[in-house]
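Left out: one protein chain. Kept in place: all the others.
What follows is chain A.
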Amino acid sequence: MAAAGFSSALKISDLNDFITPSQECIKPVTVEKQKKGLGSIRIGDDTDDLTLETPKIQRVQITLNDCLACSGCITSAESVLITQQSTDELLRILSESADRHIVVSIAPQARASFAAKYNVSYRSAGYRLRSFLKKLGVKEVLDTSFARNFTLIETKREFLKRYKEDRSRLPMLSSACPGFVCYIEKTHGEAILPFLSHVRSPQQVMGSFVKTFLGSKLSIAPDKLYHVTVMPCFDKKLEASRDDFFNEVTQSKDVDCVITPVELEELMLKQNVVFTDLEDTEESPSGQFALEHCYQHKGSGSGGFGEYVFTSAVRELFGEEVPFCDFKTLRNKDFTEVMFTRGDQVLLRVAICNGFRNIQNIVQRIKRGTCNYDFIEVMACPSGCLNGGAQLRPNEESPKELLDRVVELFKESQQSGGRSPDSDSAVDELYRDWIADRAERLLHTKYKAVAKSTSGFTVKW
């Protein structure tokens, strides 16, 4: 199950070695092969070859310990990291450190996943998750959506700067999807890295906020704060453990542990908790991060980057208001674009590109210098974050039917079409009280090319 929680980009790239030993694993194993009797031609016998599962060569089991003891593939460190971010780890922290203040931040996509699978409203799903987590001993349950305001605003600022001063770094590519970022770092390096936005994803802005602001507001020492996020994919675990998100001041990671809907559901199952039996009480909201606000931005279910950058750039660059963004489907539903034109001149071109196959075309076009977009919202999962690799799986309906309802519920939660980060006094307030002149440190990050693991194995024909 673990590997399935990743985006396709991570599964396809060398990173799939995180979870399962690659086929070239050099640990010596013996495989018993069945010998077939000699003979001439065997006339097909129906029972044998029908669609029945025929027993195949037994899968070789290799444990993490085997990997650690072996230098054959450079993947063990990354697998360890995933075992460190699990519900077991969360339970351990809960039971061992009673004095720790545990904060859980829930991503709206994960909340919508629970709502769709269990046929409750988006609101109610959040409250039920909160009652479950609080019963476990979690002190505070928050919504990550408000943090996205800062990601969006910083993304717009960065885009406008590039548009005005450094067009050679257009198209600017959103970087909130760690599946995409890791793929670029490992596979394309310097050819594509300059195009990535340097703004932190909502998860990491949330992390920054909890560790640097919430802690001091509640007068809790950083080492007593433990921050967990609930995210739609395993890729976010990798993001959380990036060196850049280790806070030197607090001596801790901004997000200590990432868990996903599938893992949470499994934990409920283990503890005999029925999701629909959980209480869904509304509380009086404390602060902008409360689940009660259902703070949702306009646009796609991945955060609305394309929509926000387009509308705000048209406003700030060309002084016009676009009432709504009409993204046109191109080759497939996961590749859409919107343009701003005057006369027959295209002034701004923004695209949303989801899924590995579309990422390929974007990357190749950028490399060939034929990519004429200004900004692209890039997400590794087909259909974006609402279809994250670790969202809940359906019981009876098809994955597509469940996804359709997740999308539907998410749209409903975008009150009156969704909000905008602009002219929101709560946002301004936090810019003043928390961020001040530290935007670069708190809201930005950097990337670096990762050397491809060159395996010492001979070619396989």
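Rule of thumb we're sticking to: a residue touches a chain if its C-beta (ideal position, glycine included) is under 8 Å from a C-beta of that chain, and two chains touch if they have at least 3 such contacts; residues count from 1.
Heads up, the rule we're going with is that contacts and distances are computed from a predicted model.
Of the candidates "Ubiquinone biosynthesis O-methyltransferase, mitochondrial", "CMP/dCMP-type deaminase domain-containing protein", "Probable cytosolic iron-sulfur protein assembly protein Ciao1" or "Vacuolar fusion protein MON1 homolog", the chain left out of this view carries the UniProt protein name "Probable cytosolic iron-sulfur protein assembly protein Ciao1". Check A:Arg100, A:His293, A:Arg315 or A:Arg357 against the missing chain and you find that the one touching it is A:Arg357.
Within the full complex, the residue among A:Lys135, A:Lys217 or A:Arg331 touching the omitted chain is A:Arg331. Residue A:Thr187 is the one among A:Thr187, A:Ser312, A:Thr336 or A:Gln391 that touches the chain not shown. Those residues of chain A that touch the chain absent from the view are 8, 11-14, 16, 23, 33-34, 36, 38-44, 48-51, 53-54, 56-57, 187, 331-334, 356-358, 360-361, 364, 367, 382, 459-461.
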